[in-house]
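Complex shown without one protein chain; remaining protein chains in place.
Moving on to chain A:
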Amino acid sequence: MVRYFTRLRMRRIYKWGGRPYIFDRKLKSYGFEYLNMSVEGQEAVTTVTPGQYILIEGNDDEYPFVAKLLKFFGDESHKQKKALVQWFLRLSEVPQNKKLLLGRSPHPQEIFYYLGRACDNEINAESILGTVDVQHVPEDTPFPEPGTKDTLYVKLSWDTKAFNVLDPVLMQDTPASTPPKPALPLFPPCASPTATPVSRGPVRRALPTPDPTVMRRAGSVSDTRATMSAGKRSTLEAESIHSASKLSASKILSAKRRGSAADTPGVRKKLQLSIGASPGKKMTRADVLCELLDEEMESEKVISLKLSSSVSHSLQHGCSLSPMRSGCKTPNGQRRFPWKLSSISLDRLSPTALGEQDLSSDLLLAVIPLALEDEVFEAGLPTDAGSANTPKKRQATPRRNYVREQKATTPSRRKESAMAIRKPALGVLAEEDSEDSPMQPIALTPRSKRKSAQLVSLRIRKQLNLLDNTQELISDGDDDCFVPSKKDLQSSSDEEKTDSEEETRGRNCKTSVRTPCKTPSKKKDLQSSSDSEEETMVRKTRGRNGKASARTPCKTPSKKVTPSTPRHATPSIPSRTVPARQPGNILEEARARLHVSSVPESLPCREQEFQDIYNFVESKVMDGTGGCMYISGVPGTGKTATIHEVIRCLQHASDMDEIPTFRFIEINGMKMTDPHQAYVQILQKLTDQKVTADHAAALLEKRFSNPAPKKETTVLLVDELDLLWTRKQNVMYNLFDWPTRRHARLVVLTIANTMDLPERIMINRVASRLGLTRMSFQPYSFKQLQQIITSRLNKVKAFEEDALQLVSRKVAALSGDARRCLDICRRATEICEHSTSHPSSAGLVRMNHVMEALDEMFSSSYITAIRCASLQEQLFLRAVIAEFRRLGLEEATFQQVFVQHRALSRVEGLQPISVSEGLAVCQRLGACRLLLLEASRLDMLQRVRLNVSQDDVLYALKAVRD
């Protein structure tokens, strides 16, 4: 592997290599054959050609993104350097909650073929770090020992829902090291005839694949529906010819396939014969195709079913022939795995046909890149096969023959690789815990000593641990990518079982459509379980031998904890020894249900708000756009709860595959120490990185403004927005500015208490970005409060109807705070329980209990406090009032009051107290806040004010006398 260079240290220089060729005249975009990368100040030049696997600079320097390069292109000025890629995911990029779906411990060098649709496959070529080797490992073979430490392995594909066995066809093994050799003298006319042999492959590859994303982007997203109509006719014509030839090809192919699978050359030859009619015509057809594809991409949605549904049908049948796909043959399966069907088995038309059926543009978006990518694979094939495969044939059957060929060749290849893998397997596995090691040329890197020290200590710890059960080892090795769950503590076989069970259960519960796929998944599970067992074995032995490998296993470098903090501190509260007791009787049950923390099944009385927010977020997620929403309302009106409910529903919908997956992040202005911590928290929740606020802001800025890979829409909930206010308001500005970026895909929901917060505290440019999508939660009315309690109680009969009504009316009149309402009810149950001698015999909560609870919570304690005060204190209060009356002011100094006090005590027949005692009395009243006092250092001159109304004081004192 070529060493990639971190951007911070060195500047890389990128130069296009080879001659540019125009692949879209309209947009004036050029394709390029290869890219020369060099580092400033160094001579070594790395050449990257399409078909190679590359590392792409990402948020994390240690783990760059992995992708297969499909094509280079740029604009007229040659300054813009773009590339089209097929993404691969590391496990760390898979959402946390989905990681368990893997059902086994991941290989540290394992990556997953990305079949999702949310990901933008166009990247900036200047973010390429270098090349990497990627090997496909057949699903039932173990991971090989790494020949080079930098090889990554692909076994499964990830479609944002589940891990699937990767169709080997997708992973055409492009030898990245050997430049593709010219297989044919025949080139499309627009490709440079003088191109070097090295460059030919890429050129040809790039030619027939106008990139849909490029088209869309370069065309500045104007979604040119108008041009479509112009191009449509030709499209149709071309398509009909095309499909006809394709059809025949497919028929022949399938027939051939049935005959013998391994007979690849034969197939190829035959295809060539059957299709390759006129080399002269081919050229024009290529052109037509080229254009046709453009149009098609632009008019994805609108293309009619006229495009010969028969073709797509037949193609679907064709697809069913491939053994891997047979499980997905059902019509529903098509919907579930649109990418598979379309990209692998169907011709490039079928995605559109599919799109028609689904009427979902999102689906299409996702499908097309994959389709395209296939084309690239296909194009790449002839070169590495080295056969005299004609471009003619390729055009006639754009993808399918490739697929077939792949199918045909796979068995042998697999065997080979399996053989190759078996031998050094032990070594690989020994290295297993060094996660992502391929990315780290360990011996070469000038890594800091600290890190190596950490690694060593880690290894020592591991060896110490080996006496414990093996599972601990596993979890130790894996805790970087998995949330350490309780399951980790079970034995390995248990884990596998439960995991696989979980997986199947998860699939079953989704839809019945899933069932056909069950067998493959099970197979995978079995295999993976055996895999992991083997791994543990190996690890055990390795641990026993205590052999330190040359390469130190490393902990995730992404966890950049400050050196002072203990490194592996997991935030947790110790668990209790005795389990919590469950509620025993009805009242306890009711109390548990009425606790604010108990999550209700549904949120009554907020249906309208729920619907509005749901629609807002759903539409944004569906469109892949961004937006802001401001939600206001007094505390306890269910703002946060409603949004959580919305997100829960949306997550469910996304699990059911009704909407694209999205990410939900929640921050709370009150839960951070400083507004700028918002950046840190967002970044940490997005990527698990721990950085400083400034750095986090920069990273987020980059993340949201670059067209770099966006996996999914991010929904960000900002609670207590007013706390994020800073003098410059840059935090708010950024939060509201990001959603407006083109590539951000960020939906921001903000919550605060005041309705006019944007107008009051925000400067114009911030308020403007927040926009006018606002919503206000009204305080609950008494009927709503009653409904809330009733729905929470959910038929637990603990309250009298009237009692409930009293509580809800009282609370509605005061604040409309649902929390308060629930708290009062809870207190009432306690009072009810205590009022009877035996807790079990306690009946319903009645009016008097509720009244008592209300009194407790709402009555002011001042009057009781005055009544319970000592005589001198009461006298002092009277003196204060007397002095106020005398002065006609609501304020007097202690000296003045004390004169009155002395007089009053004489009247009362009490021995007058000394000034010191008087001051003590005054201070006591001040501590209770019955009086408001100045600082006590003013001594006699401190001013005294009443904190209670004079009437209240007199009322209380009068009651005492009587």
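Rule of thumb we're sticking to: a residue touches a chain if its C-beta (ideal position, glycine included) is under 8 Å from a C-beta of that chain, and two chains touch if they have at least 3 such contacts; residues count from 1.
FYI, contacts and distances are computed from a predicted model.
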When one chain of this assembly is omitted, its UniProt record names it as which of these: "Tubulin tyrosine ligase-like family, member 1", "Origin recognition complex subunit 4", "Superoxide dismutase" or "Leukemia inhibitory factor"?
"Origin recognition complex subunit 4"
Specify the residue from the set A:646, A:892 or A:930 that touches the hidden chain.
A:930
Decide which residue listed in A:683, A:892 or A:913 touches the omitted chain of the complex.
A:913
Tell me which residue among A:572, A:602 or A:764 touches the hidden chain in the full complex.
A:572
Only one of A:702, A:728, A:783 or A:867 touches the unshown chain, namely A:867
Could I get the residues of chain A that touch the absent chain, sorted low to high?
562, 564-566, 568-583, 588, 591-592, 595-599, 634-636, 670-674, 677, 680-681, 684, 720, 723, 753, 815, 817, 819-820, 823-824, 826-827, 830, 834, 856-857, 861-862, 864-865, 867-873, 895, 898, 902, 910-911, 913-917, 920-921, 924, 927-930, 938-941, 947
